[in-house]
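Data block below; observations after.
Just one protein chain is left out here, and the rest sit where they should.
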Amino acid sequence: MTGHPERALPFVLDQPRAHWHDESLWFVRQKRDRQASALPEWEELRNAAHAIKSHTMSRLADYLALFESNAVANGIQVHWARDANEHNEIVYGILAERGVTRLVKSKSMLTEECHLNPYLEARGVEVTDTDLGERIVQLRKEPPSHIVLPAIHLKRQDIGALFHDQLGTEAGAADPAYLTEAARGHLRDKLLNAGAGLTGVNFAVAETGGVVVCTNEGNADMGASLPPIHIACMGLEKIVPRLADLAVFVRLLARSATGQPVTAYTSHFNGPRAGGEMHVVIVDNGRSKILAEETFRRSLNCIRCGACLNTCPVYRRSGGYSYGYTIPGPIGSVLAPHRDPAAHASLPFASSLCGSCSDVCPVKVDLHHQLLAFRERLVKEGKTSSAKSLAMSVMSTVFQRPWMYGAGGWLMRRVVPLMPRFVLYGPWNPWGLQRELPPMPSESFRDLLEKEETR
Amino acid sequence: MTQIGLFIPCYVDQLYPRVGLATWRILRGLGLDVEYPKSQTCCGQPMANSGCGDAARPLAERFLDVFGKYKHVVTPSGSCASMVRNHYDQWLAGKPGFDHLKSNTFELCEYLVDIVGVTRADGDFPGRVGIHMSCHGLRELRMARSSERMDAPFDKVRGLLAQLRGIELVTLSRPDECCGFGGTFAVAEQAVSCMMGRDRIADHERAGAQVIAGFDMSCLMHLEGLIRREGKPLKVAHVAEMLEGARLS
Partner (left out) sequence: MTSREAIMEALRRAAPPPCEPAEPPRGIRFDDPVAKFSEVLASVGGRCVVGDYRELEVVQTARRVLTCPDQSSQSPHELADVDVAIVQGEFGVAENGAVWVPAANLGLRRVVFVIAQHLVLRVPANAIVHNMHEAYQRVGRDRFGVFISGPSKTADIEQALVIGAQGPRSCTVVLE
């Protein structure tokens, strides 16, 4: 079965591109550092965000009920979906009932998770992703490779060629300003002619019954305000109790995500536009199951800023597609195995457990501890290689007996130097593919210590 | 009660005995009461990090048996110290002596700085040195402030090494990025692991380092493996070896 290492290999083998990808994302991490360091209260903000989220999770049903009653009072129609399919049915139902055949979408990882686009397209709805990065990957018939920067894996020449092919831009033209201008014309046309607009939700406020969407391009605002119908789709963990709590999260989100002090637009939708209607679809799709698990529920605190992807030394060098899941990187590696442990068993192991993700996370999700905890669960459930488990229990047996350990070490230090290189560095030794083994000393520490003490 | 139980990780015992000896000499040189319990083997980290908790548990229990009697446990490895301090709870919580063991196990540098109170290192180490901040010491033991965090900066390792005569500590462009060792990660994800390692080495080279210094031989073993394969002039050194000849006070 192919896992992360196999999918990462071709990405790593293209070294210039892998380095370029690594540097692009490190650049975003550095921008984040500059913004975060400008706030003396940064660590306090993280603590507050963590506490607010943890509190919210402990009363999630209450806050969702409060949100619903306030939203309904604001004239919003609230829908509930247990899973992806129900979510897709609800969205399609709203569109079909009103005869809408053209939908514009702004960025929503939830609809990616639910595979909404193919569902709607199969039923005759034209779906246009209007975020530039999302539109680029949509035209390439690819999923996003990053949750905030969907086309981060592409070079300007790739996009120039794509636009030449699909939007009729000049052949060979790859200037980002030129390409963005071409997309602007194309997307405004789609926005102006849509029958409905769908947005994601960054935060839903229980106290006000409204949702907040943070974007830079302005596409979400056009999508939600030009057509008469606005559908906002949210995972049920997006709720925050009070309007004042937004300050904490809005301050953290863009700084962590892209190193901006705030996104260009932080839009508060508390009801339909004049003459229009607004729907909010609240989706579970496995989240209540995660909430029930003490070790993993903190992953629901995630605000999808993508900072853990940008800082992850593995993500930067293996690319979003190596994860094989809608959400890549450390947070994806924690979420994916909940959905399908067998299919995503390699993801919690696709980490050196360096912990940079946990330290960068604006809501203090203990990501690297969750990755470690998932490893143990996957082993227990028999989802990992039995050869590795066997090797580990043999090692454990040896280490439980000091004489065996001592003899084994002695033997290794004597035998390894005698082995011919082609044997030692054969294909069965992944360590040695690119690295030398350490030189074998003739004496162990305990041998040296005996001499030291009799000296 | 003997003051210090010296914990020399299995791979240091077998592969880097000089590092263990340097640690012993540093502690003895400070006039401390040190003992090396010979029945020790491995803390169980390789098994735990592979998700094999059942294989790790007996080693954690053994560790408590062997080291429970000491006032302090000191080891020249941030990663192994973190295993005891941060990852033994699941198996040992509530067992007699565990709370004491957990709060009294230290990596060498933090022991010198926080417990012994060493403020001066009088010795020589001429040359340009880059410090490799191994992740578990950095982010689990908090031996320095990690680059992600925005609270007041500190660095217990740099604080010691910077005092050596002739040493020039170089500035890396990525001060604390992971080297890609990661235990079994180094093998299971060898392609990514080796790219991470080479990038780390390149950063030290660009900064003009002649020596990569660290407090975890596991990371240094990985980096040295890449350095030697590529025939680079860089060397790696454990902080214990660098401080061995110094007078600490």
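A and B are the chain letters, set down in written order, and residue numbers restart from 1 in every chain.
To be clear about the criterion, a contact is a pair of C-beta atoms (placed from the backbone, for glycine too) under 8 Å apart; a residue touches a chain by one contact, two chains touch by 3 or more.
All of these numbers come straight from a predicted model, not from anything done at the bench.
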Q: Specify the shown partners of the omitted chain in the complete complex.
A: A
Q. Which listed residue (A:E86, A:E126 or A:E277) would be found touching the missing chain in the intact complex?
A. A:E86
Q: Write down which of A:Q77, A:T101, A:T180 or A:N429 is the residue touching the left-out chain.
A: A:T180
Q. At which residues does subunit A meet the chain that is not included here?
A. 24, 27-28, 38-41, 44-45, 47-48, 51-52, 54-61, 64-65, 74, 80-82, 86, 130-133, 136, 149-152, 154-156, 159, 176-177, 179-181, 183-184, 187-188, 191-192, 208, 216-219, 221-222, 225-226, 236, 241, 243-248, 250-251, 258, 260-274, 282, 284, 288-289, 291-292, 294, 297
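Here is the rule we use: only the chains that are shown with their structure count from here on.
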Q) Given the complex with subunit B, which residues does subunit A contribute to the contact? A) 4-5, 8-9, 12-13, 15, 18-19, 22, 26, 33, 36-37, 39, 42-43, 311, 313-314, 317-318, 348-356, 358-360, 372, 374-380, 384, 388-389, 392-393, 395-396, 398-400, 402, 405, 409, 412-413, 430-431, 433-438, 440-441, 443-449, 452
Q: Please give the residue numbers of subunit B that touch subunit A in the complex, ascending.
A: 8, 10, 12-21, 24-25, 36, 38-42, 44, 46-56, 58-59, 62, 87, 135-136, 138-140, 146-151, 174, 177-178, 180-197, 199, 221-222, 224-226, 228-229
